[in-house]
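For this view, one protein chain was removed and the others were kept in their places.
All chains are identified by letter, namely A and B, in their written order; residue positions are counted from 1 within each chain.
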Amino acid sequence: MSDLKVRLRSIVEALLFISDQPLSKAKIVSVVDIPEEEVNQILTDLTNEYSRADRGFQLREVAGGYRLYSHPAYASYIEKLILSFDHRRLTQAALETLSIIAYKQPVTRADIASIRGVNSDGVVNTLINRGLIKELGKQDAPGQPILYGTTNRFLESFGLRSLNELPPLDEFSPDDPTF
Amino acid sequence: MSDLKVRLRSIVEALLFISDQPLSKAKIVSVVDIPEEEVNQILTDLTNEYSRADRGFQLREVAGGYRLYSHPAYASYIEKLILSFDHRRLTQAALETLSIIAYKQPVTRADIASIRGVNSDGVVNTLINRGLIKELGKQDAPGQPILYGTTNRFLESFGLRSLNELPPLDEFSPDDPTF
């Protein structure tokens, strides 16, 4: 492979590596600024390379684009690792993020990160996977970031008929002993 | 490489791939159930492999463990793809305060103010929100002031494996007469 080719392959690989959602070809084309045929070639090369070299991850085409996944052959080890994690950190982060989305919806990932002070992408994905939040559309702003809001499942989980039933923020609330 | 070796390497790679925090050797040893020397070998192999093949990501030892990072050469493309909030610039005041905490920990707010010559509460709060410092406990002194120290996120943000890797403070004495 030529140096330029290696470089382009590495750039696409870096983008896939960092992305927390499927990357569309159109997105790769616009970020790397190369023709779609070249992107196709790189994606095929990467897919083959990973499988030939028995990597721990795979490149798969899923709804909306390409995404790296851990190799299913090693799922049992991954499960063992996840079970060994301390989940309190995740829980705290997930609940904070959920409360921000519930009260400030529609919000973008950038809004959430700016309120929490840290990147919250992983947590947003977890909440999506849990069916508690969903995409509402795109913000009419540069980059057209995705707007998120809570789902019906969120309402059900809390026994709410509608979002209007969320406790008001400005109401004076005495310390709740039952917490 | 033997089949078994390839398989073990892929398992470790899969674990590194899905982890959202640095993975300690001890963790890998316990999940994969192989001796530490083998884990060492695999980690070295992976590091070399990634750099030899010009991959879009790198394996680095930070904050007491190993974690995959995108290759810094492609940072501009990644920035184009995502908005990063973890890497907002820190102000001079924040970095001064962080340096004092890093070298003098555990320290109180009063210690910091006394070295900087100004009240640094606002900056300390910012550093807490950014997850770079945390409360370590209370000083056994009148008023029981809170003691602060750096977090693992601090080590990660500065690419340090441990606090021992901080450059020795004495080298930074102002010995130059003209400053």
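Here is the rule we go by: a residue touches a chain if its C-beta (ideal position, glycine included) is under 8 Å from a C-beta of that chain, and two chains touch if they have at least 3 such contacts.
Here is the rule we go by: contacts and distances are computed from a predicted model.
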Among "Sugar phosphate isomerase/epimerase", "Segregation and condensation protein A", "Inner membrane amino-acid ABC transporter permease protein YhdY" or "3-methyl-2-oxobutanoate dehydrogenase (2-methylpropanoyl-transferring)", the UniProt name of the subunit that does not appear here: "Segregation and condensation protein A"
Residue, one of B:Q58, B:Q105 or B:Q139, that touches the chain absent here: B:Q58
Residue ranges of chain B at the interface with the undisplayed chain: 17-20, 57-58, 60, 67-70, 72, 75, 78, 82, 84, 87, 90, 92-93, 95-96, 98-100, 102-103, 110, 114-119, 122, 125-126, 129, 142-143, 156-160, 167, 169-170, 172-174, 177-179
Footprint left on chain A by the chain that the document does not show: 17-20, 69-70, 75, 78-79, 82-83, 87, 90-91, 94-96, 98-100, 102-103, 114-117, 119, 121-126, 129-130, 132, 157-158, 160, 166-167, 169, 173, 176, 178-179
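We take it that only the chains that are shown with their structure count from here on.
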Inter-centroid spacing, chain B versus chain A (mean Cα positions, whole Å): 23
Complex interface listing, chain A residues touching chain B: 6-7, 9-19, 27, 31-32, 54-57, 68, 70-71, 73-74, 77-78, 80-82, 84, 109-110, 113-114, 117-119, 121-122, 143, 145
